[in-house]
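This is the structure I have questions about; it appears just below.
Just one protein chain is left out here, and the rest sit where they should.
Chain naming follows the written order as A, B and C, and within any one chain the residues start at number 1.
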Amino acid sequence: MQFDRIIKNGTIVTASDTYIADLGIKDGKIAAIADALTGADDIVDATGLYVMPGGIDSHVHIDQPSGDGIVMADDFESGTRSAAIGGNTSILAFCMQEKGDSLRHSLDVYHAKADGNCHIDVAFHLIVTDPTPSVLGQELPALVEDGYTSFKVFMTYENLRLRDDEILDTLDAARNTGALVLVHCENEDAIRFLIGQHEAAGEFSAKSHATTRPIAAEREATHRALSLAEIVDTPIVIVHVSNQQAMEEIERARVRGSKVVGETCPQYLMLTADDLDQDELEGAKFVCSPPPRDKESQDACWDGLERGVFDLFSSDHCPFRFNDPEGKLNEKGKKSFRWIPNGIPGVATRLPILFSEGVQKGRIDLNRFVALTATNHAKLYGMYPQKGTIAIGSDADLALWDPNKNVTITNDILQQGCDYSPYEGLEVKGWPVHTIVRGKTVVKDGKVTGQKGDGKYLPRQKSNLVTSKPV
Amino acid sequence: MQFDRIIKNGTIVTASDTYIADLGIKDGKIAAIADALTGADDIVDATGLYVMPGGIDSHVHIDQPSGDGIVMADDFESGTRSAAIGGNTSILAFCMQEKGDSLRHSLDVYHAKADGNCHIDVAFHLIVTDPTPSVLGQELPALVEDGYTSFKVFMTYENLRLRDDEILDTLDAARNTGALVLVHCENEDAIRFLIGQHEAAGEFSAKSHATTRPIAAEREATHRALSLAEIVDTPIVIVHVSNQQAMEEIERARVRGSKVVGETCPQYLMLTADDLDQDELEGAKFVCSPPPRDKESQDACWDGLERGVFDLFSSDHCPFRFNDPEGKLNEKGKKSFRWIPNGIPGVATRLPILFSEGVQKGRIDLNRFVALTATNHAKLYGMYPQKGTIAIGSDADLALWDPNKNVTITNDILQQGCDYSPYEGLEVKGWPVHTIVRGKTVVKDGKVTGQKGDGKYLPRQKSNLVTSKPV
Amino acid sequence: MQFDRIIKNGTIVTASDTYIADLGIKDGKIAAIADALTGADDIVDATGLYVMPGGIDSHVHIDQPSGDGIVMADDFESGTRSAAIGGNTSILAFCMQEKGDSLRHSLDVYHAKADGNCHIDVAFHLIVTDPTPSVLGQELPALVEDGYTSFKVFMTYENLRLRDDEILDTLDAARNTGALVLVHCENEDAIRFLIGQHEAAGEFSAKSHATTRPIAAEREATHRALSLAEIVDTPIVIVHVSNQQAMEEIERARVRGSKVVGETCPQYLMLTADDLDQDELEGAKFVCSPPPRDKESQDACWDGLERGVFDLFSSDHCPFRFNDPEGKLNEKGKKSFRWIPNGIPGVATRLPILFSEGVQKGRIDLNRFVALTATNHAKLYGMYPQKGTIAIGSDADLALWDPNKNVTITNDILQQGCDYSPYEGLEVKGWPVHTIVRGKTVVKDGKVTGQKGDGKYLPRQKSNLVTSKPV
Partner (left out) sequence: MQFDRIIKNGTIVTASDTYIADLGIKDGKIAAIADALTGADDIVDATGLYVMPGGIDSHVHIDQPSGDGIVMADDFESGTRSAAIGGNTSILAFCMQEKGDSLRHSLDVYHAKADGNCHIDVAFHLIVTDPTPSVLGQELPALVEDGYTSFKVFMTYENLRLRDDEILDTLDAARNTGALVLVHCENEDAIRFLIGQHEAAGEFSAKSHATTRPIAAEREATHRALSLAEIVDTPIVIVHVSNQQAMEEIERARVRGSKVVGETCPQYLMLTADDLDQDELEGAKFVCSPPPRDKESQDACWDGLERGVFDLFSSDHCPFRFNDPEGKLNEKGKKSFRWIPNGIPGVATRLPILFSEGVQKGRIDLNRFVALTATNHAKLYGMYPQKGTIAIGSDADLALWDPNKNVTITNDILQQGCDYSPYEGLEVKGWPVHTIVRGKTVVKDGKVTGQKGDGKYLPRQKSNLVTSKPV
C-alpha cells in the first residue's frame, strides 16, 4: 500500500483501546493500522508518544457579540490557533442569533467571520434567542437539514434567556427536526434578585459574582430544563455543570428514563469561588457562569467524570482581555461585578489539564480521556465517524502526546487573543507535541506549522442520541 | 366551680393524648378538665363519643371570582354551614386580589361577603396576584400586623400566576414581615404547551385535564418554589400535593435544611384520573388542579400522611355546580376541558373521609387525625392556642364524634351550595354528631342549630414557623 | 373537688400543648386541670415554671455484668437517684440474659437488685443473648404476657452478638408474641477485623476505639437489621444512631413501608471522636459504642431530632468509673482501647442537655422536647397513658423546670455512682427543680427528698406499634 504519511510506532489510543501500531494516512484519512507499515515518504516517528484522536471542543465562544463596547478576545484565527496549540483538531463554536435577526442571517455573519480563517475544523451550534414561529417552524427545519443539528438556549442573561414557554417550543422544534438542544441552566430571576440584594448592601466586588449565582439557582434551572425536556420527550445536554446538586438532577432524570448528557469544564475542577475573592481587581479574571464553587464541588465534578455522570469535557472558552477597556476591566466592570464580562479563556488548556490532573493522577484512564475529549463529542454532535476516533476511513485528525513532557502553563505559550490565562503557572505533565488535521501537521512542538484556512467548515449529521439506533 | 356547660364522660382527644374526662366550658372557653365535674345546668352526655378539637380547614375557596359568567357554588353562609355539618369550627378562606386592586380593597370586599354570614369562625389568606412595590412594601406589612399573616401565590392559571421574579419578591416581603407563603405548584407554561398539543390533536374531553397537567409539571414547580424559598431563606407551604415525586421534593428540601410544610387533600386519597374519564360529561365533576393521579399516587399520599411528609390535611374546597351554565357545564366547558372550572367541593367531607379511611382502617391514629385536621393548622397559621386544641383557656371549639355511626355520603346531607359531591355514595364509619363553636352547639345530629352570624372573623398571629421558638 | 396536692399556676406542657393552668393530684394521679383549682392543703407554686411529664429514659444500663472484674458504677439506688436529679420519673433498664441462663432466672436476679431500691419507677427490657428454642418458644410468650414486652439484641460484642439466623428467630418470636425488638447495630466482624489491623500496627490508644468502629460498620448493621425485620415483617427500634448514613437507612426503610423507630443520644449531639483523642488516658472517659463521630454527624443527629427521623432521645446510660481498677482504667484497659469498658454515664444529664441545647437554642420546641423525652417512650414501650403525659387519669409523674436557671454541670451535682461526667463543665440554661413521682416529690432543688423504695416496678402493655390501632 501507498500512503501520504505514516505515523510510526506510536501508542494508538481510542475510546476503548490502547496498542502500539503504525498508522497510514491517505487523502487526509486513516487508511491502515498495522504492526508495521511501509510505503510513504513522510514518516512521523511516534515512538514513546500517544497517538490520540485530536481533541474536539464542542463548547467554544468566539467573536460573539457581548454587549456595549465589550469585545471577545479571540477571532476565529486566534481561537482556532490556540485550540490547535492545545491538541484540538475541531471546535464547535456558537453562532448567536441577535434578537430580531433570522438564524440564516446570523449564520451568514459567522461564516463570514470563520470561513478561510481557521486553523482547524469548525462547526456551529446555533444560539436561539428569538424563537418566533418562523424561526422554529421554518428556519430550523431547513438548517437542521443543512447540517446545523444542535442549538443552545439560555435560562440566564437578561437579553438571551428564554421563558419556559419559549424553551418548550424550542425543545419541540428540536424534537420535530431531530436536533439536539444544549441548555445553560441558571435561574435568571433568582440571580437578579440576589444582585439586587448585594447592590443594596453595597457589595460590588468580583466575589459577589459567585454569591449571586448560588448552587440553588443552577440546581433549580437544571431540574426545570430536565423537566421541560421530559414533558416534550426529547433528549438534552446540560452544559457546564459545576456541582454535586446539579449532577444529582441529571442522575435523577436518567433514573426517570430521560436521555440526558452532562458536560463539565476545567474551571469546575481547578478553580473555586476563592479565586474571585482577591485583592485589586484580579478576581475579574475568574468571572464565568456558573461560577467556580468550592473544593467539595471540584471533587464532585471529578467523581462525575469518573462515574459517567458526565460524557463531555469542554472548555466553555469565552475569552475577554483582562486589562482592557473592552474586556474585564471596562469602566463599569471596574466598579461592579455586574458589568464584568462573563467568561474565561480555556480552549488551549482543556486537554493538558485533564491529561495531567486526570490521567496522570490516576483518576481516569487514557481511553476515558479520549472519550471525554473527542469521541463522545463527535458521536453526540453528529460528526462521527468522520471525527473523534482513530478508525479506517475517519479523518486523520490526530494529536500526538508526549506523556513525559513537563510544561508550566503561561499565557504566552497558548497563542490566544486573551492577555491572561486563569491557569497561569500551573505545572502539567504531558503535552500535545504534534497536532494533525486531516493528515496535515498544523502545530508542532508549540509552533504553528499550518496556516489559517487549513481548517474547514464541517456540516453535521444528526446526533446519535436522536437518530435511531445503528442496526 | 361554675360552668356554662359541661361535656360529660367523653373521650377527649388531642394531637397527643386520648383519655376519658369531663370538660367544663365557661365564657366560650375551656375552663376545666377533670375526672368528674359538676356545676352547670347545661350538660352534654358524651359517653361513647370522641371529644375532639373542631376541624380547621385552612384551604377553602368561597365566593371567589372565577372568570366570565362562572360563579362559585358557595357563599359564606352556605360554605360555613356545610363546614359545620362536617365537624369544622373554623375555616381559612382565600381573599383574592384582582389585578389592579389593592389588597385592602380586596379585603373590604371579602369582609362584606363574610361578616355576619358565617356559622363558624373565619380568617383569610390573601392571594397575591399583583405584587407591585406598593403592595409588597406598604400594604403587606400593615396587613400582616393587622392579622392577615399568610398569603398564597400561584404558579399556574393564566391570570393568577406569578413569574419567578414576582414570587421572589413576594417571598422576600413575607420574610421581612414575618408572614407565611402558600404556593400552588404547577408549571403553567408546560400545561399551556400540553393543552396546545391536545387541542391540535382534537382532544377536548375532561380526561385531558389530567394529561395536560402531568406529575412532571407539578414536580417541576414544586422544586422551583422550594428553591426560590431556599434562596430567599424563608419557610413555605406546598399546598395540595398529589403524588410521590412532589413529596420527594419536599423531603429533599428538608434534608437541605429548608423549613417546608406539606399539605394533601381528600381528592388525592380517594379519586384518580380515571374518574375524569367517564361517559357523557360526568368527568367534569372531578376536574381540579392538580388533578387526581393514580392508585400508586394515592398510596404515596397516604404514606405521606403517616410518615410526616404532610402536616396538613385540607379540603381545597372550591365548589362549582355541575349541571349549571354558571358551573362545570357552562357552554364552553361542555366543549372543552379547558373551560371547565377547576375545583371540587369538599369542606363537609374532609373529616369523615379521613376518619373512616384513615383512623378506622388503622393508617393513622386518633391523635394524628387531630393534628392533621386541626392542631397543625392552628399552629401553622397563627391561631394557636386559641384554636386547634383542647386545653385550658382555648376556645371551646369542639366536634363530638360517634365512631360507630355509619353514613352513606350523599350530597343532600352536606347542606352545601353545590349540586353534587365527588364522593356521592361513599360509605363512611364515624361521623361528627355535634359541632360546638366557642361553647355553642351550631350543628347537632346533622341539623343546623345555630344561625349565620355565630361565626366570627378571626385575626391571626404570626405562624409558629416564622416566630422565634417558644422559650 | 378535694385534691392531695395542687400544682398552681404553672405552664403545663404536653407533647402537643402549652398552656397555663392549675393541676390537681389525687391518689398519685392527675385528677383535674383547670384555670383555677382549690381544695388541697399541699400547694406547689409553679409560677414561671414548666410543668412537664417527668422524663422517661428508655435506654439505661444499671448493674449489668460487664466482664472480668469490671463493675458498673451504678446500682439501682444510685442510678435511679441520679435519674431523678435529672428530671426523670421512670427508666427502662436492661435485664441481660447470661448465656445458658433462662430469661426468668435473669429477671429474678434483676428484680432482686431493683426491688425496693429505686427512687423512681422502673421497668425492664430483656437482652436476649441465647435465643434457644425454649427461650423463644416458651419463655418469651409467657414473659410478654407478664409485661416484659420488649427486648434488645446485639449485633456486636463478642459474647452478646447474635448471628443473623438468631436475630431472625428472635424477631419472629417478637412478631408472634406482640413484643418489640431493639437492635444495637454495629457489624462485629468488621470491628474485629479493624481491631486486628490496629493491633498489628501498634495502635492501642483510646482514639482507636473510634476508628475501629467506623460509620460503615454501623450503616451496614443498620441496613441488615432493617432488612431482617422487613423479611420477618415486624417493627423494630434502631437504638443509639450516631450519624447521617445510618439515619438514611432508617428513612429508606420507611419509604419501603417498614415500621421503624429511631433513637439517638446526647453523646451524638455533644461529643466527637476528638474527645477520645486526648493526652494521658483521658480519652477513655468517652469510650462508648457506637463512638461519637464528628461535627457533621452531630448536625445530622440534630436534624434527625427536628425532622422526625428520631422519635426517641435516650441516654444509653452505661456508667463505669474512670480512675478505678474495676472501671475504665483497669489494668488491661490502660494498655489497649480494646479493654476499656464501653459506655458512659448520662441518665442525669440527658434532659438538661436537650433542654438547653435544643429548646433554648430554638432547634426544637417544648412539645417536641416532651415527645422525645417522655411521651414517645411511654407510647412505644407500652406505658401510655399511665406514664408519659399530663392527662386526667395518668400518674402524676412530673418535672417542674425553671427555664431560667443556669447550671454548670459538674459530676458532684449529678449524685451518680460514676466519678466523672463526660459533660463536666458544660453550662446549661434550664433545670428540673422539682421531680414528682406519682404525686410525691422525690427531688427538690437538687436534693433527694424521697427515699429508695419510692420507685416501683412497672409491668408494661404491648407497644402501640404492635397493637392494632386505637379505634
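As a working rule, a residue touches a chain if its C-beta (ideal position, glycine included) is under 8 Å from a C-beta of that chain, and two chains touch if they have at least 3 such contacts.
Computed from a predicted model, the values in this text were never measured in an experiment.
Remark: the absent chain touches shown chains A, C in the intact complex. Checked against the full complex, the candidates A:Ala112, A:Ala142 or A:Ala391 give a single residue touching the omitted chain, namely A:Ala391. Summary of contacts with the chain left out: across C:Gly24, C:Gly79 or C:Pro214, the touching residue is C:Pro214. Only one residue in the set A:Ser16, A:Asn159, A:Thr408 or A:Gln451 touches the chain that does not appear here, and it is A:Ser16.
Listed residues C:Ala190, C:Val239 or C:Ile409: the one in touch with the omitted chain is C:Ala190.
Annotation: of C:Asp165, C:Glu296, C:Glu424 or C:Asp445, C:Asp165 touches the absent chain (contact as defined above). Interface residues of chain C facing the missing partner chain: 163-165, 168-169, 172, 187, 189-190, 192-194, 214, 216-217, 219-220, 223-224, 227-228, 230-232. Summarising the interface, chain A meets the missing chain with residues 1, 12, 14-21, 24, 31-36, 254-255, 257, 303, 307-308, 359-360, 362-367, 371, 375, 385, 389, 391-394, 403, 430, 464, 468-471.
Here, only the chains that are shown with their structure count from here on.
Taken as a graph of touching chains, this assembly forms an open line, each chain in contact only with its neighbours along the path.
Highest inter-chain contact count (C-beta pairs) belongs to B-C.
Relative to the centroid of all protein Cα atoms, the closest per-chain Cα centroid is that of B.
Where the sister copies chain B and chain C meet, the same residue numbers recur on both sides for over half of the interface positions.
Averaging C-alpha coordinates per chain places the centre of chain A 51 Å away from that of chain B.
Separating the CA-averaged centres of chain A and chain C is a span of 58 Å. Chain C has its Cα centroid 40 Å from the Cα centroid of chain B. Residues of chain A found to touch two or more other chains are absent.
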